[in-house]
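Have a look at this one.
Every protein chain except one is present and positioned as in the full complex.
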Amino acid sequence: MGSRDSRRILGPEKSVAYSLLQPPCQRSFLNSTNTRTDGRSPADTRKHFLSVGLISEAKGSSYVEAGNTKVCCGVYGPRDVQRGSDFKMSCQVVCQVKMSPFSCPVRLPPMSGDRDREMSRQLKNALESVIILDKFPKSEIDVYITVVEDGGGLLAACVTAAGLALAHANIDMYDIVVGASVLYHDKIMYVDPSRQEEEFEAKALRDPNNKNEEWGQLTVGMMPKYASGQVALMIQSGQMEANNLVEGLELATDLCTKLYNLVKKTLLEHVEIILKEEKEAIEGADT
Amino acid sequence: MDIELACELPRVRAMVGPEGPQRPPLVTPGEIITHDTSFMRGHGTYMENNTQVASVAGYITRVNRLITVTPLRQVYQGAIGDTIVGRITKVQNNRWKVDVNSRLDAELRLVNIQLPGGEQRRSSLEDERGMRGLLREGDLVCVEVQKISNDGGLRLAARSSKFGKLSQGTLLGVSPSLIVQDKQRMHDLPCGARVVFGANGYVYVSPTVPEEQASTYTVNFEEVPVDVRKTIGRLRNCIKLLAHHSIMISPTSVMTAYDISIEQEFEIRDMLKPDVMQDVAITTVQAMNE
Amino acid sequence: MVDINLSDAEKCYIIDGVKLGIRVDGRDRLDYRHLEIETGLVSTANGSARVRLDRTDVLITVKMEMDRPSPDQPNQGRLRFFVNCSANAAPEFEGRGGEDLATTLSAMMDRLYSSPYTLDRSCLCVVPGKHVKVLYVDIEILDCAGNLFDAVSIGVKAALWATHLPRIYVTGEDGGELEFEVSDNPHDTERINVSNAPILITHLRITENLTIVDPTPEEEECGPVQVVVGVTPSGLITALQQLGQGTFTTQTLSAAIKLTRELGMKIHTHLTAKLRQEESMENREIRGFL
Partner (left out) sequence: MKSGNGHIVCVPGQRICEAGNTHVGGEGTYTFNNYIYASLPGQVIVTQRGELNVVKVGLGQQGTVMPEAGSIVTCRVLNVSPNLATVSIICVGPHKLHTPVSGTIRKQNVRDHQIDTVEMYNCFRPDDIILAIVVSLGDLRHYELSTAGTELGVVTARCEDGHPLVPASWTTMKCKCRTERRKVAKVMPPGSHNV
């Protein structure tokens, strides 16, 4: 029922959240014409939209939209280590993912919950293997991610947003890191799942005696070009046969390479704009 | 993957006791040692209305008029002339801080290490970068205790050629009271490996290094062959086994354990199983006592 | 977990060893260290287990409470994991040091036991919608010497296996409130079916494409990136997660996943056999911590 928000007037003690009384929105995973609810085929990805320079105050920032998932990320450049943490020669990455209260149908408590902290830790691990740490000795790089809306594949979108924001912040990285997620539902791999599909999978009623039923979701954060493909983050939940999981891993890596080109295009546009501005500035100064 | 049940395993019997056949009297803190005030008071004891009382748990050693109680497990105090193994923890201007398994980090000054290039290169290494070129954080060094400063910290020196940076190998930490005191610390054992029994409990097992490049500060990174690795692995497990059963560690005891483990054809990886450890320890003690 | 810094010479020795198939203590790449297990040693808990993997020491207890079910799963019991890194496990754990490891570990265990097949939660329900049993699993880390995830996951499975829940009878109802009667006969208990509970296997990447199992702290220091893979007794891969700073190639990951399948099934059969054997021993003497 979410945490007790002292400022709000709540219903009587025994009240039940309205969301429990709603009829389960989706009976079956696929709709009548045997395609996914939003009409995509299993191998299609959602529409992606990437942009850079959303937050003027930050050293680097990015905004990523994948289907309904909307994530914005701000990077605050190498600065002195804030809290009195112990002395480390190498750079420290401070990562904080914050799901805004309105990002899910059921309102989330304002303070960061377990899922936020878990995602922050996983993202911190991934980014520490992407950034070239020994170029920023004794300093700290802060990556703050705010989730505007969770439309499925949230961690994958966060990884892409963080990679893009770091590139925009001119922080040295081995390669652009891109995230992708894949859902496995009765023997078929669904690429780039939406939140309804993820929830259907998580809440599906499973009869206990059919022990080896296979389902699961896989999220991969990857650097496609660096040393022919390096996986910086991989998380899988649910239970799957070993070779199905390996097949899912390959599918996710192809998705990463596709997304990589889109990220590259965004960055190159940004670089062109900066160079054009610089050229005008120089001409302006000469005349 | 072998899973054992704790209740099936033999109970670990510590075979305590220095070499001597009869066991010296053990005392616990607070026990009265003697009322006779003519004895001199040594370490580990204190006077209380003219009776001498033990302040640590250990065994009593009497040297004509002096009574001391030496504890069994003890942090390394340090004695001048001891050869010990240490790990560099900090690099400061013209000195290094070294962890030597004792209360305080010891100090190794740039002036008292013996540079292969001789005197004149000393000044060029003054700044921190030069120092780091010689010894970095984490490096292992074999050094000698030169002086004990009044706060208990040790001053180290690496004067002769056999001291200096240790090359490839593996380190093992045991309780310093188990290491047998003897002059020669660095032994090239017949089975083809070099073991440095640091007086501070750090034992370093490494392949035998040819004599002339012992004290250079460059490390050779070429691959150690497989059979040497097998002997080093077996030696390491023997030392761990002796320490686990509190048997005094000396070149002889390690070599006997090594030979016994070969006779009874124990695989190297099985040597750390409690029952195997028990057998080898018992047979080693019997072999040592003959 | 415990960060000791090693010299380059030692790291090179360890990495070459893994390439040649002989690790520092003689093990091969897929060998586990000696594992000791004991259940039922805490009398105040419904179920308990202690796992010792060489020096890693973990104590896991299961206690049952009654609670209201969560609204969206009215007839399902709950399983809650709490990890406590006590300061005596490692100096870094005191204060907030161990907290990061504790949250990672408990999040990992939550995900491992999140699927409904691991533990049949519906049999934990007493009155659907009103009262269910909640199992609080407390994991106490006594000593940490590498490979904590495997030791904890094996311990949790053993502890749940050894859990005896008192049977609860609904005796009657007055004015809408149900009355319960908990049977106080110690033998009238229910057991939890743990036959399908998964365990974790940690693969540490040492060189480009070589991964080792059951890493020691020194090996963890050489290769910072690990992948922790959950496996069920029937060989299905559950909660997989990559930890630490570093990257994997897809081939190494696939190899590790396939490896986990065989290794996992072997460990499961071995573990259940040992637990059954321990169960069948009459008047078994609890070894505990002696």
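Each chain gets a letter, A, B and C, in the order it is written, and its residues are counted from 1.
Operating definition for what follows: contacts are C-beta pairs under 8 Å (C-beta built on N, C-alpha and C of every residue); 3 or more make two chains touch, one makes a residue touch a chain.
The model shown is predicted, which means the values in this text are computed figures rather than measured ones.
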Among A:D44, A:D116, A:E149 or A:D172, exactly one should touch the missing chain; which is it? A:D172
Could you tell me which of A:F136, A:Y184 or A:W215 touches the chain that is not displayed? A:F136
Check each of A:A17, A:L30 or A:V81 against the chain that is not shown and name the one that touches it. A:V81
Which parts of chain A face the unshown chain closely enough to count as touching? 59, 76-81, 84, 87, 89, 132, 135-139, 167-176, 223, 225-227, 264, 267-268, 270-272, 274-275, 277-278
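Throughout what follows, only the chains that are shown with their structure count from here on.
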Any idea which chain sits dead centre by C-alpha averages? C
Of the other chains, whose C-alpha centre is the longest way from the centre of chain A? B
Please report how many Å separate the Cα centroid of chain A from that of chain C, as a whole number. 29
Can you check how far apart chain A and chain B are, centre to centre, with Cα atoms defining each centre and the answer in Å? 51
Measuring centre to centre with CA averages, how many angstrom lie between chain B and chain C? 36
For a test of understanding, state which residues of chain A touch chain C in their complex under the given definition. 1, 16-17, 20, 114, 117-118, 121-122, 125, 128-129, 203, 206, 208, 211-214, 223, 226-243, 245-246, 249-250, 253
Would you mind writing out the residues of chain C in touch with chain B in their complex? 5-10, 12-14, 16-17, 19-20, 22-28, 31-38, 50, 52, 54, 154, 218, 263, 266-267, 270-271, 274, 277-278, 281, 284-287, 290
In the complex of these two chains, what residues of chain C are touching chain A? 71-72, 100, 103-104, 107, 111, 114-117, 120, 122, 196, 198, 225, 227, 232, 234-250, 253-254, 257-258, 260-261
